[in-house]
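Take a look at the following structure, please.
Every protein chain of the complex appears in place save one, which is left out.
Naming follows writing order (A and B), and every chain is counted from residue 1.
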Amino acid sequence: MTTAVTPSLSSPVASLSSRTVRAGLLVLLILAVGLAFVAKGYQLFQATMVVAYAIALVGLNMLTGYNGQISLGHGAFFALGAYVTGILMEHASVPYWATVPAAGVVCLLIGYLFGRPALKLEGLYLALATFALGVAMPQLLKYKHLEAWTGGVQGIVLMKPDAPWGLPLTQDQWVYLFSLAVAVVMFWIAHNLLQSGTGRAMRAIRDHAMAAEAMGVDNRHYKSMTFGVSAAFTGVGGALSAIAVQFVSPDSFTLFLSISLLVGIVVGGVGTLWGALYGALFIMFVPNLAEKVSKAAPWAVYGVVLILLMFAMPGGVVGLLRKLQAWWAGRQA
Amino acid sequence: MTHLLEVRDLHARYGNTKVLHGLNLDVAQGQVTALLGANGAGKTTTLRALCQLMVQTTGSISLDGVALNSRNTEQIARLGVGHVPDGRGTFMALTTEENLRLGAFSRSSRAGLAEDMDKVYAYFPRLRERASQQAGTLSGGEQQMLAIGRALMGRPRLLLLDEPSFGLAPLVVKDIFAIMRRINQEEKVSILLVEQNAKLALDIADTAYLLETGRVVLQGSSADMRSNDAVRRAYLGE
Partner (left out) sequence: MNELLHQTLSGLATGGIYASVALALVMIYQATHHINFAQGEMAMFSTFLAWMLLDAGLPYWGAFALTVVLSFVLAAAIEFAVIRPMHKAPELSVVVVFIGLLVIFHSLAGWLFGYTIKTFPSPFAANAWYGSQLMSAHEVGAIFVALVMVALLFSFFRFTPLGLAMRAAAQNANSSRLVGISVGRMLMLGWGLAGAIGAVAGMMVAPVVFLDPNMMTGVLLYAFAGALIGGIDNPVGAVLGGFIVGVLENLMGSYVVGTELKLSVALVLIVGVLIVRPSGLLGKKIVTRV
């Protein structure tokens, strides 16, 4: 009797060198692009938001799943990225597509700077520090003295971009495809980063910080760098969301967003790239579904769903799929 | 001679991995019984099975006629089984004295608590010096003493010791084993001792069992075991 090899939850993503995985990804990409021509305006907007959230969740996953740190305030970076886009487009007339990498760079810097001192804290204490960040950001954005830049409580209204080069696409279709392209690039960067030496260093720190340090991994630098990169990804997601929504305001980026992002990675599967996609779908659609179930107490339904999901699949969707895969492989043996 | 502990046809598994295959074991009242065997033979599993800790078992385990296999760990502890686990199981963040107090939790009456603490300190004077120190800062030998002391505080009828010599310097081990012999003789506590170090174990044991891959392959008085050729070659290095 042979025992099936159970894939460990710590291994990042199926190796891209596998032919079936490559083929599967290509099919997925084609379907995703095809969606632009099948779905209507509002649905395309929702799809764009899913893409934006997915990128943001990859960022949070990098921090929490691969590096073992926790953030209850990543909504702040989502907000930061969105506002970079808003401010650059409004005050500097920067074209929308250039604001996306700008958002990434700004968030990378701020994330690194925040990470450097904050990462002296561990576990709960780090959770509080990031919690503080998540709470502080909307207040900062409303702050009177920054109003000239941020637009204060009213925020900034943005223009939706048209498709370039006269392509026969609606604005919604173009924004969706643009976001999709950005997502492909970001996922590719994430995959390479995680497979590289940097990724191994990050996982080493997660699994046994003291041993990693003893082996020569500069914990403080790597941890801060991870925080910065994770913030950058989330910021890019935020930037895309701003372009899609055409509007940034402080009340869109409350603590609730940070909590949703955390819920997203756990439901999707902590420490996995695919989990980001499942998580994004969850946080986009489940609240709406909950409202359909109960008008009076939709969030109670949402809470119950969360708890039941955690009972049924504590490892998230990816965890469940892996268990099924192992069970299936075991049966074939 | 009455048997305090009687184990019949004990099978034990962790999840899907079966470790013990039909063990039969007796510990006589007032005696020291050694459980010997190499790494992975199932010695620790046997002790855990007796306490219904972390393993699923079938078969019968009875302490002085009372069935243990139908009870949970805390109930078994309250029946008078003191288990000194492998790795000591110290409450690291609590003080030495708090660790000892916890040992007395299973007792039905608080009477004599102070006297029992004094008795433990008499066996292990080093612990008295470190009474208000955080237990996690104690050395390996001191933590082993603390673990034994904690088990003693429960006024056990049966003391289960899992590899007390593990990771300790020879002189410290000598001390601890001498104290264990005293405990057996002075407190009249029956002892089931799991040890990889066969020589040490046979020195203080009255009877011994040899375990290999979850089965008893040899048993007898410690004198018999010591003179057995196979044992001498494989486990005593002679």
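Assume a residue touches a chain if its C-beta (ideal position, glycine included) is under 8 Å from a C-beta of that chain, and two chains touch if they have at least 3 such contacts.
All values derive from a computational prediction rather than experimental measurement.
Hidden chain, full complex: it touches shown chains A, B. Of the candidate positions A:Val185, A:Leu306 or A:Leu320, contact with the unshown chain belongs to A:Leu306. From the options B:Gly37, B:Pro85 or B:Pro164, the residue with contact to the unseen chain in the full assembly is B:Pro85. For the chain missing from the display, the contacting residue among A:Leu158, A:Val263 or A:Val318 is A:Val263, taking the whole complex into account.
Against the chain not shown here, chain A presents residues 64, 70, 117-118, 120-122, 124-125, 127-129, 131-132, 135-136, 139-140, 142-144, 210, 259, 262-263, 265-267, 270, 296-300, 302-307, 310-311, 314-316. In the full complex, chain B makes contact with the omitted chain through residues 51, 53-54, 72-74, 77-78, 83, 85, 89-94, 98, 101-107, 110, 134, 136-137, 150, 154.
Methods note: only the chains that are shown with their structure count from here on.
If you average the Cα atoms of chain A and of chain B, the two centres end up 52 Å apart.
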